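All protein chains but one are shown in place.
After this line comes subunit A, so read on.
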Amino acid sequence: MSSNRRGVGLSAFTRNHISTAQYASHGNALRSAQSDSLQTQLSVFQSLLHQFSITHAKDIRSNPTFRAEFARMCNAIGVDPLASSNAGGGKAESGGSFWAQMLGGSVNDFYFELAVRVVEVCRDTRAENGGMIAVAEVRQRVQKGKGIGGGMEVSDDDVLRAVDSLRPLGSGFTIMKLGHNQMIRSVPKELNTDQSTVLEAIQVLGYVTLSMLQINLSWERARSIAVIDDLMADSLVWVDKQAEETEYWSPTFIHDTGGQ
């Protein structure tokens, strides 16, 4: 209001000064009121979440659907149960992880345990599948696991989260999409476009042949051979010489077709 009225003389400077100060103090008051109410909201929310997680700690550990929902909820409100354990008290009042405090570390531990299993499965099958394995396959193997604490009830979602939790280690475990299958790649090697194209094609039928590649992708024979040779060298495809035309199969189908 006063800003439009031009004061005359030196007094204009003082008036200007006073009004800015008033604005500032008013702004401060508003801000603090807002942050106060946020603080209360947050603390209420925190205590509710705390209560929730205590009441349901057992469910979170044992029931995969429940755990997935819980994790999704946390994600939606911008709380990452895994990341916060590394943040080292970013959100927590007295050091230590927000989640570790809330859940007694059970959620974290769960995912770290699972991650260890996932790494084991990937290592065990590496020679067979060249370090590329379907998430669903890993889940099945973890569930069937015979080791101590084997037979964990897990969902695909859990496996993905567990692989994610490995990232800070720089372990080279990555999730990649092939067709509509999610795969875990445990050998840090980049696939070139041709290779991914072929692998994607394989996901459809389980195998490809050289002429299929030539016809469908209009690749030259030499190109198809080069790609297949590369994939074979990396154990990513297996050759079947007993078909009419030599077929190249993806080892992920060992388990798909064999499931009883």
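Quick notes
Rule of thumb we're sticking to: contacts are C-beta pairs under 8 Å (C-beta built on N, C-alpha and C of every residue); 3 or more make two chains touch, one makes a residue touch a chain; residues count from 1.
The rule is short, and it goes like this: contacts and distances are computed from a predicted model.
Note on the omitted subunit: UniProt lists it as "Vacuolar protein-sorting-associated protein 25", one of the names in "Vacuolar protein-sorting-associated protein 25", "VPS37 C-terminal domain-containing protein", "Ribosomal RNA-processing protein 42" or "L domain-like protein". From the set A:11, A:218 or A:242, the residue in touch with the chain omitted from the display is A:242, counting the whole complex. Hidden from this view is one chain, which touches subunit A at 127-128, 130, 207, 232-233, 235, 238-243, 247-249, 251, 253-255, 257-260.
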